[in-house]
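A single protein chain has been omitted from the complex, and every remaining protein chain is retained in its original position.
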Amino acid sequence: MNCYIRATGNISPQLTAGHPPFLAGPLQEYTGTRMNCAEPDYKDLIDVKLIRRMSRIIRMGVAAATECLQEAGVSMPDAIVTGTAYGCLEDTGHFISRMVSQNEELLTPTAFIQSTHNTIGAQIGLMLKCNRYNNAFVHRGFSFESALLDAMMLLQEEEAQHVLVGGIDEITDYSHTILSRMGLYRRGHASNLDLLEQPSRGTMAGEGAAFFLVASERSATDYARLDGLATLYKPDGPAVIEQKLNSFLEANQLDFSDIDLVINGRNGDLKHDQVYDELKALQICPQVSYKQLCGEYPTSTAFAVWMAANILKSGDLPPLLAPSVAEQEKINRILIYNQYGNIHHSFVLLSAC
Amino acid sequence: MNEPVFVAGIGAISAIGNNIAENLNALLSETTGIGKMTGLDSVHRDQLPVAEVKMDHQALASLAGLPEGISRTALLSAVAAREALGSAAIPGFGKLRSGFISANSVGGMDRTEKFFIPFMENNQRGRLRDVVHHECGTVTELVADKLGIKDQVTTISTACSSSANAIFFGARLIRNGLLDVVVAGGADSLTKFTLNGFNTLMILDSALCKPFDENRKGLNLGEGAGYVVLVSEKLAATLDQKPICRLSGYCNANDAYHQTASSPDGTGSFLAMSGALQKSGLNPADISYINLHGTGTQNNDIAEGTAIKRLFDPHYPPMSSTKAYTGHTLGGCGGLEAVYSILAIREGLIYPNLRLETPMKDLPFRVQTRLQRHAAVEHVLSNSFGFGGNCTSLIFSKA
Partner (left out) sequence: MVKLMSDLKSQIIAQLNLQDVKPEEIGDDQPLFVDGLGLDSIDALELIVLLQQEYKIKLSNAEDGPKVFKTVRTMAEYIKAHQAQNA
């Protein structure tokens, strides 16, 4: 199967919007347990008439998708596929809180309409007047992975030549309060600058919108080639994960020595990161992490794919990521291994092209 | 990539029955499931009729074999998915590569809206166990775990076309050689969130809905679940039981006209239906029955009808909306109506469009108003359209 990443668009807690040089600037620091996106001026990307109804996640998603399509020079993708675990939480929270406080009276439709999980993909379709395939996956730590699988299958089936695919999730006050009460985040001091160096209980919340234009035909400006994707649901221990990883690499006729870099999903939570420690086979590969940049959220694999695509395009690790990796040859092949809550494990394999 | 995908089992729960047999009986006796709201605790209970599953939460949990404290959507999903898998009776299921592809529109919202009452007063209050299943995906996982399915578990949410897309995606996982068997469909329970949401859009009928009637006033919400068991051609050949039918065509298109309203010429519906026909290699004249999306709103029915006119004129197959029986089950309707479409093939039935008094003046065709038995039903087109312009059509054909 041929699947090339032709373009990207990424709005994240780092300065990634608008395609600045890849992670060239200083790391954006966040203290507390919430890493919100550094958002661009949306008026440059979205029609002002449309912005008025859009909540933050919709703006982020539509803007990242627009940047991606602009970079690709594609005005009409053959398919639009999104992944979001939580969907449009701000609109959901708005409607439900009004419903409770106003005892089901005098409610307005906008928040309800926009709370639907397919809103971002639908808005992109509406803006582009794209009548083609449009789908939305909403499966926790597999939301983006499922969207990516759908996109890859569409290319494989020759149903599409260009697919716009993205992962989007947002933090809201309600969700952050509730997830904090569930014990997901650090108590007391936290900073993303030392999140991974000082493992402890809990992590930091993140969010983001990362889109990709994937194509079946190669072009001169592609970032990378997407070689494979595998997911593993609720594995019974490290042996099962390792077995899956082995068979995944085997299916791609590779072994661990062929992997130039592993991007892992460590988030600084001791219990969570133990899963990575136990995966002995991977230890021989050079590794970098990414959640110190974007925080933890269910569709963060999209951020990792964006990072891998950029590293493969240049062949080098940016200084921001490099300290933990020794001098090395050009990076030609990257394996992303992320897991969410030790329930959703995913492997994404990419190579330079 | 284009080998046939077969339907080996079906399961359903809705306001007209807790299993396939009960649903079929109600369809044959022309008994609607829509009535006064009794289970849902809403201030609109006397104004807005709904189609509730006729089981309280406790009884439903016991039938599903799941704890009472979880979302009703998971319970409905579990009941129908388990019936589907049971009816497929696939030997050695545990050794096959299996998937559970489910859909819902608002996840565990029925619990979340309970949580929000104390939470709004004080954000340290509200029982967390009422909100742990808020995400659409957790509802799917509760059921996947119950069924023992691990290889591919995912959730689709494209409003009212969600579960049609789940079936579509499940079939493609088989065609791409990733899985041998997939349980696919969707579920939604009634929630105050969706009831009030649709109420703000002023598209809920305060009487029983009348899809495709000139004087239709809107839809009634319902709850339910419908699942199919899809198997590869290779697996189908090894089963003792003959498959019920084939999934022969599917298409997902977008109306790209408005966030909630359908375009006047039904662009998205037209593209979905014509795309599904093309995929199946059939002509419009080959279709024996159309299970309409037919919500009963002014907008949906004229847009869908116009698209049908564009595609089928002048030879119209019999068609009806079964939402007059079940209400609009949102994330569940694509699955539930796929099951009814499959039953139409298996039993040779054309369902009546209940309560139709005055056919729509702007459409040159009439929907079916009488139950037809012993019909030769070869190919059924099932339509599911939703917010965001998402339009999906499926075609089921005799095996």
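Which chain is which? They are A and B, in the order written, and residues in each are numbered from 1.
We adopt the following convention: a contact is a pair of C-beta atoms (placed from the backbone, for glycine too) under 8 Å apart; a residue touches a chain by one contact, two chains touch by 3 or more.
In this text the structure is predicted, and so the values were computed from the model without any measurement.
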Which of these, B:H57, B:H258, B:R366 or B:K398, touches the one chain of the complex that we don't see? B:H258
Out of A:I51, A:L320 or A:I343, only one touches the absent chain, namely A:I51
Full-complex contact with the absent chain, from A:N2, A:T110, A:N252 or A:S314: A:T110
Which parts of subunit A are in contact with the chain that was left out? 48-49, 51-53, 106-110, 113
When the complex is taken as a whole, what residues of subunit B touch the one chain not shown? 200-202, 258-261
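The rule is short, and it goes like this: only the chains that are shown with their structure count from here on.
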When the C-alpha atoms of subunit A and subunit B are each averaged to a single point, how far apart are the two points in Å? 30
Per the contact definition, I'd like the list of subunit B residues that touch subunit A in the complex. 1, 42-44, 105, 107, 112-113, 116-117, 119-120, 123-124, 128, 131-132, 135-138, 140-141, 144-145, 150-159, 165, 169, 172-173, 175-176, 192-193, 196-197, 199-201, 252-260, 267-268, 271, 386-390
Write out the stretch or stretches of subunit A touching subunit B in their complex. 80, 85-87, 95-97, 99-101, 103-105, 107-109, 112-119, 121-123, 125-126, 128-140, 142-143, 146, 150, 153, 156-157, 174, 177-178, 181-182, 231, 233-234, 343
